[in-house]
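In this view, the complex is presented without one of its protein chains, the others remaining in place.
Chain naming follows the written order as A and B, and within any one chain the residues start at number 1.
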Amino acid sequence: MLSSLFLPLIIVIPLLSLLALFLLGEDRSHDVVKASAVLVFIATLATVFQGSSSFILPYLASVGISLHLVVNSFNSILLIMAAIVYLAASLVGDYFIKRNRKMYGLFFLLAEASSLGVFLSYNLFMFYVFWEISEIMMFFFIFVYGGTMRRYAAFKFIIYSLTSSLLLLIGIMLIYANVNPHTFDLSLLMQSAQTIQPGMQLGISVLLLISFMIKMPVFPFHSWLPDAHTEAPTTGSMILAGVLLKFGGYGLLLLLSMLPVARHYSLYIMAFAVFSTVYSALAAIKQSNIKRAIAYTSITDMGIIAVGLAAYNALGSMGALYGMLSHGIAISLLFLIAGTLNETYNTFDINKIKGVIANFTDMTYLFIIGALAAIGIPLTSGFIGDILIFLGSYGTFGLIGLLPITGILLIGAMMLWIIERVFVSRKETEPYAEPDRSVLYSGSMLLFFSILFGIVPFILLGFR
Amino acid sequence: MMGYIAPLGDAFVLLIGAVMSIAVIAGAAITFYRRKRAHLALSVIVYAASALLILYMMLAGGTAQMSIGGFMLINPFSLFFSLIFTVGILLVNIIAYAYSKDYNEFALLASFALIGMYMVAFSLSLVTIFIGLELAVLPAVFMILLSRKSLEAAAKLFVAASLSTALLSFAIVLTYGGSGTVALEQYSGAEILGFAALLFIVSLGFEASIFPFNVLLPDVYSGPPAHITSMLGGVNKKVGFAALMQVLILGFIAYRQAFILIAVLSVFTMFYGNLVALMQDNIKRMMAYSSISQAGYIMIGIAVANAAGISASLFQIFAHMFIFIGVLAIIAWLEGHGKHKINDIEGLHSENRFLSFSLALLLLSLAGLPFTTGFVGKFLIFLSSINSGMVWLAFLGIINSIISIYYYARVIAKVYTGRRVSRGIKVDRGIAAVVLTCVIITLVFGIWPLPLMHITGNAAAALFPAAGAA
Partner (left out) sequence: MIALLLLVPLLAALAAVLLGRNERLHGRIAVIGAIISLLLLPFVSRGNFNIGWFSIGNYALGIGILVMPLNMLLLGITLLIAPFILAYSLGFMDIRSEQRRFYAEMLMFEIAMLLFAMSGSFITLLIAWEFLSLSSYLLIGFWHWKEKARKAARKAFTVVLIGDLSMLAAIAILWNAYGTLSFAAIMSSIGAAAPILLYPAALLLIVAILTKSAQFPFQNWLPDAMEGPAPVSAFLHSTTMVKAGVFSAMIFLPLFLYTKTTSILLVLGAVSAVLATMNAMKETHIKKIIAHSTIQELGLMLVAIGSGAILAAAYFFIVQSFYKALLFFSAGSAMDASGSEDIRHAPGMRSNTALYASTLLAVISLAGFIPFSGFFFNSAADAYFSSNMIIYSALTLISVMTSFYIFRWFLLISKRPEDKRLEVGYVSLPKSMVYSGVGMAVLTVASSLSFFSLRWLLPQSALYYLGNLGMLLHQGSTALPGISKAVLETILATAGALASYTAYRKGIRAGHLVSKVFNSEETFSSIYLGMASMACTVSEGAVLLEIYINAFFDSFGRFAMASGAQLRKAAVGSINIYAVIMAVCILAFLAFGYAYMAGLI
């Protein structure tokens, strides 16, 4: 009973914080954001560890729309991930965002509420609505607080994202139109969507797949991501890579569990994902902008996750979810450090920063362990995700399912190269400024969770 | 079916009539003495009173309908449109009060126009629609003339209106020839009636700004001052839709091909509006094109030709009216400070946070930000078209939504970049009130659209008597 009260609280807390944000002054807005993120984190933990629960608030009952929030074993992993990433991003708000703080708080809180809403909602319409809001908030993040090329990046981001979300909209409306009774509610759709005619199912699957492929992103729809990440503010990058990309993965999981026809074509999804994995890893190697390089590795990791989802078996799906958790945490950490490098050295250029370890040992260690977590070294959560994904993908696809491992190898080599050139090399460049303590706190927190979920995965996955 | 108590119906007509006559007669007197303030007070009171009256009728009457004297019909549909027109004219009056030099004349002409609009909304015959349309459009021509800003726009509007009138009368004649009546009832058979349907689409398409009959409209919208544009795009255009819906749905529902043509035209309209809007540097002109593209979305609902589609279109009409008037109020304020170009509004947020936020919100609503009426309307339209099997139409509509994001986002981006030295430029209280109303309505019915959906559902059902009876 109590748990079903916590559920809406996850979304309501940031919205109520908006009130505090408007009442308090510009100087306090980061504090409001932090407090809200902490509360959301606690509420999420409370909800997830109370087990499965649901909450329904009728909304537009005549068209089968209600605010149906559900926590189950699938989305709880993503909820925790989102709560952690938002918490980490809120901690470093003071450091990275120094102007328009009140507006930042507005965007941040709305993005937080809607991102968690995406993972929570068990109604396709609300899923879409939350998805769209968080995208628009991300547009503002990039546009208002971004780098020098922010205009181009932000517009590219919003055009791609809305293409994705509007394809999603058509897809869910087609599902709605083709099921009897008409509904958007997933708990009903899980059964009734099976009965849609195969031809229509295929059409819907294609629409939704393209939508999710843009969002994840998977080759060839990925070209918005490097630009968006390069230009986004650090906290924006953390949220974008950590949380927003996962919408696509979660959507893919829903699609595959809803429409049987989509499962028949999972080989094609896998083929795209595998190619994307290797391709983006190759593209990452020669990037000279550290943020851009990390952005490409994020495409690689999402490709691996897509392979796990496409495998559509217990291990593959769970592995993909766990992979999303670990990727969310690790990539936020990497972007955090990359952003801090920019704050301290005034550049993202790999060739212009040398010998970070001489000045900032903590940051070096954070980056190294973050990079290792991104390639799934044991005792970080990435290991659990990777191993489950490949156990599952071999089960479905055979040896081809193991090809994405090449991508891991390539990004591993690339990460090591970056570490060698930027972090542990002989000191040649002097930093302009000292990093803030908050970076250390936020990074250590991410690291802590990455290792925690790597050592005791049973707290999320179950234990038998 | 629960009917009105007959006296109440009569009383309603009397009341509306009385209210309107007060507006016209007293307005004429006040115009003579040039008391702006008194005229505004009068308009606000009269329109508010009639809006409340209509609202009461709507809520009390439910789905009931009754005809008065065989030429006027009170039903949820007509009440819905008359509510929209009344509130629209009310808001436009407030904007005009702040920025019009000849407010008295404007208000008088607006009340004339409103009478015409009522005629269209309540009409039960083609002839009343004809007269009502004339009465609604001609005051607008005079308004533009009076503003002395753009004679060309007035001329263009006049040309378009007269062409439309000519074609409309031709269509009515053909209909009479084919069916032997000018009453609005369901026609069938007679090939000549099919041609009449086409002529109706063309002639009413001028008013509703359907491509390719709307090529003059952007000039007409962008020429005169913003308060007149807000009337033209926010209210007058809706008259075209009211007429189009009544004529096509009530009269020509049997001619399915006509609705397919509407669907095709809606695609052209959306693409035309959106693509041209992409390249505009004048914000008012951009809004003109944007309103053309919105007309395209509304037409999708008409093309679907069922209660759900019409209901969705009505929702979108409601949404668009408030959004458009809200944006145009802001543009009027900008014009008051000599800003016409999109580049001029750079850094607006440091000058006035409230208006910047409202502008962003309203434009985002047009683009389809969830939890705003713009989104709900579009969503319902696409849903209805997909539900009735016109997936391609929804698909093209959505492609247009993607295109439209660009120019809306461009304006918002401008508003929130750059910084100006001047802070806190004063905003007229009227303008602020209008904008606030529009924003609140956009948000409230976006977050909780059920009441509005209920109203539009009733209104749409009134157009489908057979389905309603069953």
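Definition applied: a contact is a pair of C-beta atoms (placed from the backbone, for glycine too) under 8 Å apart; a residue touches a chain by one contact, two chains touch by 3 or more.
All values derive from a computational prediction rather than experimental measurement.
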Among the chains presented, those that the missing one touches: A, B
Selected from B:G61, B:P139 or B:G194 as touching the chain missing from the view: B:G194
For subunit A, the residues touching the chain missing from this view: 156, 159-160, 220, 223, 226, 279, 282-287, 314-315, 318, 357, 372, 375, 377-379, 383-384, 386-388, 390-391, 393-395, 399, 401-402, 405, 408-410, 412-413, 416-417, 419-420, 424-426, 457-458, 461-464
Absent chain, residues of subunit B that touch it: 152, 155-156, 159-160, 163, 167, 191, 194-195, 197-199, 201-202, 212-213, 215-216, 218-219, 255, 257-258, 260-261, 265, 272, 274-280, 403, 406
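The rule we apply is simple: only the chains that are shown with their structure count from here on.
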Separation of mean Cα positions, subunit B and subunit A [Å, integer]: 42
For the subunit A and subunit B complex, residues of the former touching the latter: 59-60, 62-63, 103, 128-130, 132-133, 136, 139-140, 143-144, 151, 154-155, 158-159, 162-163, 166-167, 169-170, 173-174, 176-177, 182
Subunit B residues within the subunit A interface of the complex: 364, 368-371, 375, 379-380, 382-383, 386-387, 389, 391, 394-395, 398, 401-402, 405-406, 409-410, 413, 416-417, 449-450, 453, 457
